[in-house]
Every structure is written in C-alpha cells, then in structure tokens.
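Okay, here's the structure, questions in a sec.
The complex appears here without one of its protein chains, the remainder shown in place.
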Amino acid sequence: MVSFESDYIAGAHPKIIEQIAKTNLECLPGYGTDKYCESAREKIKAACGCRQADVEFLTGGTQTNAIIIATMLKDYEGVIAAKTGHVSVHEAGAVEYTGHEVLELPQKDGKIAPDVLRDYMADFYADANHGHMVFPGMVYISYPTEYGTLYTKKELEDIAGICRRYGIPLFLDGARLGYGLASRAADVTLKDIARLCDVFYIGGTKVGALCGEAVVFTKGNKPKHFMTSVKKRGALLAKGRLLGVQFDALFTDGLYFNISRHAIDMAEKMKAIFQEKGYAFYLASPTNQQFVILDNDDMERLKKYAAFSFWEKLDDSHTVVRFATSWSTAESDLEELERAFGAESV
Amino acid sequence: MVSFESDYIAGAHPKIIEQIAKTNLECLPGYGTDKYCESAREKIKAACGCRQADVEFLTGGTQTNAIIIATMLKDYEGVIAAKTGHVSVHEAGAVEYTGHEVLELPQKDGKIAPDVLRDYMADFYADANHGHMVFPGMVYISYPTEYGTLYTKKELEDIAGICRRYGIPLFLDGARLGYGLASRAADVTLKDIARLCDVFYIGGTKVGALCGEAVVFTKGNKPKHFMTSVKKRGALLAKGRLLGVQFDALFTDGLYFNISRHAIDMAEKMKAIFQEKGYAFYLASPTNQQFVILDNDDMERLKKYAAFSFWEKLDDSHTVVRFATSWSTAESDLEELERAFGAESV
Amino acid sequence: MVSFESDYIAGAHPKIIEQIAKTNLECLPGYGTDKYCESAREKIKAACGCRQADVEFLTGGTQTNAIIIATMLKDYEGVIAAKTGHVSVHEAGAVEYTGHEVLELPQKDGKIAPDVLRDYMADFYADANHGHMVFPGMVYISYPTEYGTLYTKKELEDIAGICRRYGIPLFLDGARLGYGLASRAADVTLKDIARLCDVFYIGGTKVGALCGEAVVFTKGNKPKHFMTSVKKRGALLAKGRLLGVQFDALFTDGLYFNISRHAIDMAEKMKAIFQEKGYAFYLASPTNQQFVILDNDDMERLKKYAAFSFWEKLDDSHTVVRFATSWSTAESDLEELERAFGAESV
Partner (left out) sequence: MVSFESDYIAGAHPKIIEQIAKTNLECLPGYGTDKYCESAREKIKAACGCRQADVEFLTGGTQTNAIIIATMLKDYEGVIAAKTGHVSVHEAGAVEYTGHEVLELPQKDGKIAPDVLRDYMADFYADANHGHMVFPGMVYISYPTEYGTLYTKKELEDIAGICRRYGIPLFLDGARLGYGLASRAADVTLKDIARLCDVFYIGGTKVGALCGEAVVFTKGNKPKHFMTSVKKRGALLAKGRLLGVQFDALFTDGLYFNISRHAIDMAEKMKAIFQEKGYAFYLASPTNQQFVILDNDDMERLKKYAAFSFWEKLDDSHTVVRFATSWSTAESDLEELERAFGAESV
C-alpha cells in the first residue's frame, strides 16, 4: 500500500545517510561545536544572504517552537498565533509549559491577515486594563501554514512592519520551509525570509533529514547563553554532529532546494490526479500537503489502497483528508494512487 | 592526537549505522509506533527479565532525567540526589525548570550511602514543619555514578528498601549503564536493576548510539498519557524510528553488552598504563571513566598528545583529569597514549 | 463623585472590621490553623449542606484560580473555559504560568452552552491525533459570569453531567458568588452549587471582605498536601487568621447573603434608572454588574459625575460601559447617579 500519510514516513535522503556513515568514526567534540555544525552554519548563512545571522540546531519542531518562544519572550508576554497554528493546537501545551500564553487570532486558510493583526495590537494597547492581560510579545506564523498555504511577500512585509512598529519579533516556523519556497506560488526567497523575520527555522525533519531544525536568528538577536537555555530544556544533543552533518549535506549543492522542488512536482501531479477524478479540494494549497474532500464511502474504499490522514469532518457524508508528498515520494507512488482510484471504482 | 575526552566523541557503532541505512527508505509510522521501536521494546523487556515493563525511547540524558522526574513527582515533591549527581550539577537547571527541587544529599565517591538516605527521610518526617518544605518524592542515583563508581547489590537493595518503605520510586540514571554492568566490579545484572528500580534508563548516546535512551518502567507505573507529556516537553521525535532502529540493533546478539565489555577492557588497560607510569588516581573507578591526578606541568605536556577532560583542581600544583574509554576506543589509541608518556618524558 | 467602577472600591463590611479589631491581640497559630479559620470552615460547610467538604482560604481570585487548576489538573491536561472567562483574558497568563493551557470555548453572554461543551468533548476524543493535543481535564465556569449572567440549574446540571461522564472536575469561580445567589433570577442555592460542582469558591474580596476567597472541595477531592502546594505558589498567609476571622464573620447570621441581597437591590434600582432614561443594555444582567450602551458624548459628560468602567467599543459612536454595585453601595449613591443624568442634560 502506498502512503501519503505524512512528510516524515521515510528516513533521510540517501546523501545524508551517506555522510553520516562516512564521518561516523571521526572523533569530534560534542554539543554542536564540531566542524560539521560549523560548516553547516556557514552554508546556511550564505544561503540566507545574512552574514550576521546566528544559526543553531535543534532536534524537532515542537522543541524548536517552545525554546524560541521561551527564550525570546519577556515574562509578561505571550505569542500571537493563528487559531490553527501548530503551537496553538498540536503541541500538547508545549508553549504553555514554558509559562507563556498563545494568543490565538482568527485565521483564513491557516493565515493571519495583516489587518487582523494590526487591529489586535491597536485594541490591546487601547484597553485601559491591558496591564492585567498578557502582552503580545511575538508573532508566530508558519510558512507554509498547517493548511499548506503561503503568505505572499506583501503579507509578510505587512506583518513584519507591524512587528517592527511594536518592537516585537516576527518568528516564522519553517518546519516545511523547503516546500513553501519551492512552491510555484511562492513569491519569496530564503533571503526574503531572512530579511523579514527576526527568527525562523529551516525544517530538516520533514525535508530530508532524520531529525533536525536549523534556527536562524537574523538580527544579532540570539538570546544570551542560548546553549545553556537549550540544555535547561533537555534539548542539547551530546552528539551535535548528528545535526551538523545532516544540515551540511542539505546545504551542499542545493540539495535542500532540489528535494523540496521534487516534492512540489509530485504534489502538482497528485493534485492533477484528484482533479481529473473530479474531487474537490478543501482549499487551494500550492505546497506538498493537499486537503481533499472525500465522500465517506469513497474514503473507506480508498483506505485499502493508500494511506492518508483524517483532517476533519466536513458534513455527515463527507470528510476532509490530507495527502502529503515529500522528498521521498516517487513517481511510482503516484501511479499506484491512480490505480487505486480505478480499483473497485473508488 | 588521540582523544579520551569523553565517551561520545565518535558516531555510532557500525552495526547501527548499517541498520539505519538498510531500513532508511521503509515507510514507517511516526512517533515511536513503528515496528523497530516495537521490536526493540520486546528485546529490552526480555533482557530485563521483566515482561510487564513499559519501554519508551527518548533522545538524550538530561531530557530523560527531566521528563521522568516531571511526570513521576507529585506537585509538592522533589527528587533526592547526590550533591555530585548529574541532575544536581550539569543539567543547567533542567529539573528546576520542571518546577521541582533537587534535594541534594552528601555523597562519597559519587554515591549516596543508604544510611544517609535513611536518616534524611526519618528527619524529614520528624520535623513538625515539614509541610513547609519540599517532600522527598523520588530517589535518583546513577549507575555508574558521575565518578565512575558502582553501587553494590547490597546498597541498591537497601536504597530500594527505603524507597519502598516511604512509597517513593527509585530512579536509576543509566546513561552509562552498559559500562557499569560490564565492569569487573559489578555484582548486579540488568535483571537486578529492573527488579530493584521503579524506573531506569539504558543509555544509548554514550554506549554505541548516535542518540537515544531507553526508559524502562518496571512496575506497571508508566505515567498515563506519557507520550503526550513527552510531546509537551518538546521531546517527541517525529521519526521515532531513529531510536527504535538503534536500540533494536543494540539489543540484537548482545551488541550492547559486547561493546560495553570492550570499553571496560580498554579502561583496564589504560588504568595499567597510568599505574605503571606511577600516577595516582583520585578514586578507584571500576568503569570506563578514570580520574587521574596529574602534576600541572605533566598535564600541560600531555595535552599536546592526548585529549582528556579537566575535572577539578586538587591543589596548587596538581589537577584531577578524566580519561574516558568507550565502545569506540581502539587498542591503537592506548598505544598512542603510552607513546605520549614517552615523548618529551611527560 | 459617586463611583460604580467596580465591586472592590470600598474596604470591608463594618462587622468584619469590628471582628478583626476585636480579635487582634489574641495569640493564634499561623497558616490557617487557628480557631477562626476552623470556625469559618464549619460554618461554610453547614451553609453548603456538605459535611464532607474541605474548605481552604486563599487571598484573591487569580491566585485561587491558578492554584486550583494547577493542583487538580494532570500533567497532560488543560482547563476548558469560555473565551470571555476571567482565566482566559484578565489574569495576565496566570494559568499558563502553571504550565497548563486554557482551552477556550465560544460563549454566549459569557456562558458555555452545554451542547457546545458536549460537542467539544466528543470531537476531542474522536480525533485520532488527540494524543498530540492538550487533554480537556477540567471545566471552569464563573457564577455569575464576567458579564453578570447566570447559568440556570438545568445548565449547571447538564454541564456537571458531561464532566462526570468524562471523569473531569467542574470548577466554579465564585468571585461574585453572593451576587449570583442573591439575584432574583437565580434558580440555584449554595447547596445546589456544592452538590453540582467538584470545587468552587466563595468570593470574599468582592463581597464584603478586605481580601479572601474560600475554596470548597466538595467530594473528598482536596489535593494531597494542598497547603504545601499553596506555599509553593507563595500563597500561604502567615497570619491565616486574617482570612479566618473575615469568613467567620461573613458566615455568621447570614451576613454574606444579606449584603449580597443589598447589592442586588441596588443593582435593580440602578437598572431602573437607566431604563427610565432610555438607555439600552448590552445584555440582560440579573446581577450586580450592568453593561450599558452609552452614546460617546453622553459618556464623556457622565464621567464628570460618576465613575464607571470602559468595557468595549460598540461602534464608532457608542461604547459599552460597566456600572457595578456592591455591598457598599448606598441609596444615596443611586440618587447621585440620578442627579448626574439631570446635570447638563446628560
């Protein structure tokens, strides 16, 4: 059975495995101070067009979100996020565990509209009682969003402008950043992201690595003694090389971008298959996650041939499901999906 | 230059790398629910002689300590540890970050004496004001300790007995468990550990893996919804397979025990080299970490040929340093060390 | 200028001050173990018709909410509250500081509809990924709500039933409980509250005391070593007598209920004044807080004669403001308010 269940169903890109094996017996210092971490940092800074950036490696997305938020917010602040943001819903309270509130804003297609943000900030400071409330201390957005959608450059600029006006950082969750940048709908580059955001991360776990997220602080704003704060949260890998070697490979010869582009190519083909079969999409996603509306009976039949994720109930007879491609999706997977539709006339 | 700086200077045992590569493109479910995690769990339970055990995988030692302590302590409790315990000193406040105090007891050679523990517990409950103090809610010990020493079976039984009497769990930090069990001085087996402790972990990071610790709850006492609590602390790996595949390899054909024994063999040879050269040891360690007293001038000369760790100043002209062997230490490393002593007559 | 700004603008009811003065030089043990605390506990248990209840005293509302939530939730749980609930909005992140999320539900007139709660619970457990989300572990409601409205007995029974079905406690924030129970619209008694809720508190700060809230655990469910958990959160008063003496006075000869009724009488008269002047209410509140819609020009003029609170902007020319009565509101205050409308023809 073919699987489109998520973008982390396979191990790592073969070039990464190769590098892990090749460097395996080298004797290296721990905690992210080895030469591969150093090399990866340099390559990432170059790719971001941001020489003054600080790059640090963490293991997974929830961990990264929680640590960035915990170390960059002040005591009296919370983080603004879309109601559907990963930090709002799917992190088991990891942000609250840091002692900070997620200030949820209404969303559209997974995105916070700049106007909604602008009004929220203005209303907060207009309220005479705001000292009794959590101060908005950071804006969290994801690119692509949890619904596969993308902010436009204009939207990012507007949001960044609002953040600057209020002196709070803009944090971009890039767990699937490659798939966003490689999208045919994207009008921003990695350099734009680095320019507009105060901090963001380049997702490895979902884009070719076994694990790992590369955090980029773009404005000389890395929290002091960040490594100690990382250790305090149990997130400092003794063998930091595991992350360094992987990101070094991902940022050699454009691997990260190439495999991201492949995932998008596969997503576009998948989209065409659904369209051809007459299925509707829950929303228009230009990235690797596609949200399809299935008749419940069709859904049950299709389950026998392909794995995908339940997203939400649409109505009594229809369900929204997610099909995800990734760097590991093969042409043959799509052929198998196409055949699945034929079988038993799903 | 040869390095004895720590037991995590190399990558992973080649058999582990081989398995990671071999299983790499298999499509597997996430979050520790894959078949390799399942297989590793079964093998570990068998090795522990504890069919009712629950086994979960985490990424590193500090993370594991913090999560076990956070999920097993009650709100009003803290964890007892030796003043030199890893949780007391070298975790950047990771336990306190969970909102719990480390109740430090005096130690000898890194160990808590059962009598010291017994008195502490009795005194606590004898104090009429104990309701204003943190309740002792767990005992944390490490095996081997941070000084390479080992608790005897009698000591473990005594400590376990005290814990049972007060109804609090005994937690054994086994970050270097293999090196303890393989020591020629050890009088306990993995099965004894599983019988005597309420929870412990089998260290992977320092014993052959790239990362990973296998937590064993031995008494049907795994905290409810443990996976959610792990996620809440940013410690749930999307590709849990990375840990499952490694522990599955480590517990196949006795790999974990074999490579641990090798490290001990290397440590014994290293010990003999120091003894032959007339160096004194800070204390008698029967495991892979050796604490040697060096004249400061000798230390500076030796640094040019071999890497080791500063431990503490002994007096104005002498220093305690640590030399660690591991699964990756080669005979040739010891020969190089021996040559280093000859060079410039260190 | 007369003030209706809040229900905590005056000190304490004279009978309370009298008792504080009278008992002042008595030598009493600390931390809530004195005879006045004991007497107050007994009187409250009798008033609740709940002999098996445990009663503890805390200082203020936010503190009480945070401590009850922190000590009754499990690690993986959060607390359900209306989006307008005090814990959601006006506590500066006090709940999140305990490491737990507030799970916000849509509200109507400040209340959670039983159906909305029922669907939320069902949807949560229907979601295959709920292990990655915060578990709903408690329902928080306020009585009266932050909008002065009241749950009916039927609504409380329905909500309690849902809580029981899922095995989670129902927690009622009674910061203004007296004003709710004394309302002419109330169809529940203190005994009903004690029967239906697992834990609730009887607000003192807003109902006649200088400070103090009496927490009632109704089902033998007081968290173990609760006093230690209170101390851990800096909330244990050395001179617990301050709370005991006040609640003892409030529950002697029905003082708490009598002064609550007076506040409601004053609120009804105030309501009549607004109605007579032709002002509209934002919603129908049967308790001591009245939310009035004022034309912005009228609002500015009225400010010169009476103090009240801004609540929210209704539209460009109208504002919702709050007028609160309390035990300390005098007939003469209402006369002054009435005169204010006459002045300069507000």
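By written order: A, B and C. Residues from 1 in each chain.
Rule of thumb we're sticking to: a residue touches a chain if its C-beta (ideal position, glycine included) is under 8 Å from a C-beta of that chain, and two chains touch if they have at least 3 such contacts.
Quick caveat: nothing in here was measured; it's all calculated off a predicted structure.
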From A:K22, A:H132, A:K277 or A:K304, residue that would touch the chain that is not displayed: A:H132
Option touching the unshown chain, where C:T71, C:T205, C:T218 or C:Q289 are the choices: C:T205
Candidate in contact with the missing chain, chosen from C:S6, C:N258 or C:N296: C:S6
For chain B, the residues touching the chain missing from this view: 76, 78, 89-93, 95-97, 99-102, 104, 127-129, 131-134, 310
Hidden partner interface residues of chain C, rising order: 3, 5-6, 8-12, 14, 17, 20-21, 23-30, 59-67, 91-94, 97, 205-206, 210-211, 228-229, 231-239, 241-242, 328
Residue numbers in chain A that touch the chain omitted from display: 70-71, 74-76, 99, 131-135, 223-225, 227-229, 231-232
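The rule is short, and it goes like this: only the chains that are shown with their structure count from here on.
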Approximate Å spacing (C-alpha centroids) for the pair chain A, chain B: 34
Inter-chain centre distance, chain A versus chain C - centres from mean C-alpha coordinates, in Å: 41
Euclidean distance of C-alpha centroids - chain B vs chain C, Å: 50
Sequence positions of chain C contacting 2 or more other chains: 76, 99, 131-134
